[in-house]
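This report concerns only the one structure given below.
All protein chains of the complex are present and in place, except for one that has been dropped.
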Amino acid sequence: MTEELLKVRGLRTAFHTEAGAWPAVDGVDFTLRRGEILGLVGESGSGKSVTGFSLVGLIDAPGEVVAGEVIFDGTDLRQLDEEGLRQLRGNRIAMIFQDPLMTLNPVLRIGEQMMEAIQTHAKVSNAEARTRCREALEKVGIASAESRLDSYPHEFSGGMRQRVAIAIAMLNNPDLIIADEPTTALDVTIQGQILYRMQEVCRTLNTALIWITHDLGVVAELADRVAVMYAGRIVETGPVSEILSAPRHPYTQGLLQSMPGIAQPGARLQQIKGMAPSLTKRPSGCAFRPRCPNAIARCAEQAPDITTEGSRSYRCYVPIARESVPV
Amino acid sequence: MALFILRRLIQSLFVLIAVSVVVFFAVYAVGDPIELLVSPEASMADRQAMIARLGLDLPVWQQYMSFLWRALHGDLGNSFVHGIPAISLIVQRIPATFELVVVAIFLTCAIGIPLGLVAGLYRDEPLGRGIMATSILGFSLPGFWQGMMLILLFAVWLGLLPASGRGETVNVLGVPLSFFTADGWSHMILPAINLALANIALVLRLTASGVVEARSQDYVKFARAKGVKPGRIVRRHILRNILIPVVTVVGMEFGSLIAYSTITESVFAWPGMGKLLIDSVYQLDRPVVVAYVMLVTLIFVLINLVVDVLYAVLDPRVQLLAPAN
Partner (left out) sequence: MTPTDPEPTGTIGPLTDTPRRVAILKKLRRRPTVRGSVIALLILIVVVMVAPYFAPQNPYDLANLNLLDGRLAPRSPMMDGGTYWLGTDDQGRDMLSAILYGLRISVMVGLTTVALATTIGSLVGLVAAYVGGFVDAMLMRLVDFILGFPTILVALVLLSMLGRGIDKVILALVIVQWAHYARIMRSRALQERHKEYVEAAANLGFPAWRIMLFHLLPNCLGPVMVFATIQIAAAIVLEATLSFLGVGVPVTEPSLGLLIANGFQYLLSGDYWISMFPGLALLLLILTINILGDRLRESLDPRHA
């Protein structure tokens, strides 16, 4: 049982339009170890959610995964057929979506939607499945779990629904959970509770987690490692503490500086000038160049390759030097 | 729930009253009511008696009240042609029409929903597109023409089924039904298909578009992410969600089928309410027409009520006492 759980190389996912195929994910590489928590950070349009769905083959037309390897525990997921993927989904790789109101079927009871996640992968009796579901609900802190199993999704609050989603993800003890912005739709206090639960779950069960978000603050609290995405590529990865204290890529630095917690009270919030490019208008060379304060001529000619520095890596010709940024 | 039903009952009552007002004024106040209600062959004495009985010399609102009073007692006048009370004439014909309608609804669900499911799931393939294209024929071709073609094909050219009339009936609880005889069925099949065709097309398209919409919903994607088998996704997730609008439509179509049975019954000489209506319109037997309108309105209103309740039962999100918009 190797330490390396997931290895992604050269993942490319494109969306077909009448004007051609545009890559939302443009050559993404990263690795994940067992039990590790990776924060995948980026603005909207950076391709982070598409990356998450691409890993398990849940990209629907007009999108399509066109290149790359997704090696999960020795098997390339891209070589599996739909049935092969289906057996892994919800079983060894679970997902949590962003908006639990939309992702739970409104006309079916919670209990049924939880039990089907168990019974589709193993021959388990109704009674036993129900018991496991009840226990899962209790573990995520939902009171009167037994009667809750007979409720409908709209009878829960937003935070509770998301906890149900976490419970569902845990049901079959997956090796990996992919969480796509699970707390974006919730308010801050609930967010804290969810983060706590997730951490607990992952630590106790040694489950790896990919937490997709735009919020660096969440990542700081939760993750072991961070991968920063911009315009379909990962521009920087590394251990959380190192990245946050001494970012190499100008985009990462820009993100850090624009966090409200950084600024002095009363001082202006820093922003990165310009806007993230849309799918069809990505600049040639380094995609961040138009907004980068340190850009040089070479940045426009060719996109930078990966530079590795110990346990970190980044794509930049003019990385930020070693001193720490005031945090 | 009880409050909801009560509210809907009251609303229904209003509709009934509105229809009664419209019908009353159409028959009694516009044009010469004596002309409309007294058979042209009646003698002078009969006329006088009728005028007195119907109170045609009274002010209009009093006439309406007495009309309403009589209507509530089931007295909607006597048929000119048959001489017996219009209501009983119609009631006699109800079983025949309902037979057709029931079979038509069954066909609609048995054929329309599965075909619609297939058309929706295979939307981008020739199979799905073919089904949808064929369905256009179902509701754009006139019903009477479809009926005629059915007769031409099955009765004239193939000689398999009878061209008209109702088959042998068996008395069930005093009601003559033709469900229980082979002869009954051979007569019923063609008109029932004719009645159902437009509906099948409608339900088919509704189901197909419902499936297409449901498939793109997040909860379907989430079910896939849980590793749920495709068959179960279609059965439990998609079907359950589209069943709601489909059931509503089928329910509402019940009333509409009763109306369209007028055409089918005419083409197939089926002795139901619809044929009676056509004959009465043709023969200017107005009391029967009036009675038909009142009765059918009552049926519609009841059906709408049942459909609303059914909808609330099927969709747990519906709050029965939602503020009226």
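Going in written order, the chains are labelled A and B, and every chain counts its residues from 1.
Throughout what follows, a residue touches a chain if its C-beta (ideal position, glycine included) is under 8 Å from a C-beta of that chain, and two chains touch if they have at least 3 such contacts.
Predicted, not measured: the structure shown is a model, and the values here were computed from it.
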From A:23, A:100 or A:304, residue that would touch the chain that is not displayed: A:23
Full-complex contact with the absent chain, from B:13, B:49, B:65 or B:152: B:152
Contacting the left-out chain in the complete assembly, out of A:66, A:195, A:259 or A:320: A:66
Interface with the unshown chain - residue positions in chain B: 15, 18, 26-27, 30-31, 124, 136, 140-145, 148-149, 151-152, 155-156, 163, 255-256, 259-260, 262-263, 266-267, 277-278, 280-282, 284, 286, 289, 293, 296-297, 300
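As a convention for this text, only the chains that are shown with their structure count from here on.
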For the chain B and chain A complex, residues of the former touching the latter: 217-219, 221-230, 232, 236-237, 240-241, 244, 314-317
Footprint of chain B on chain A - complex, ascending: 56, 58, 60, 86-91, 94-95, 97, 99, 102-108, 112, 116-117, 120-121, 152, 154, 168
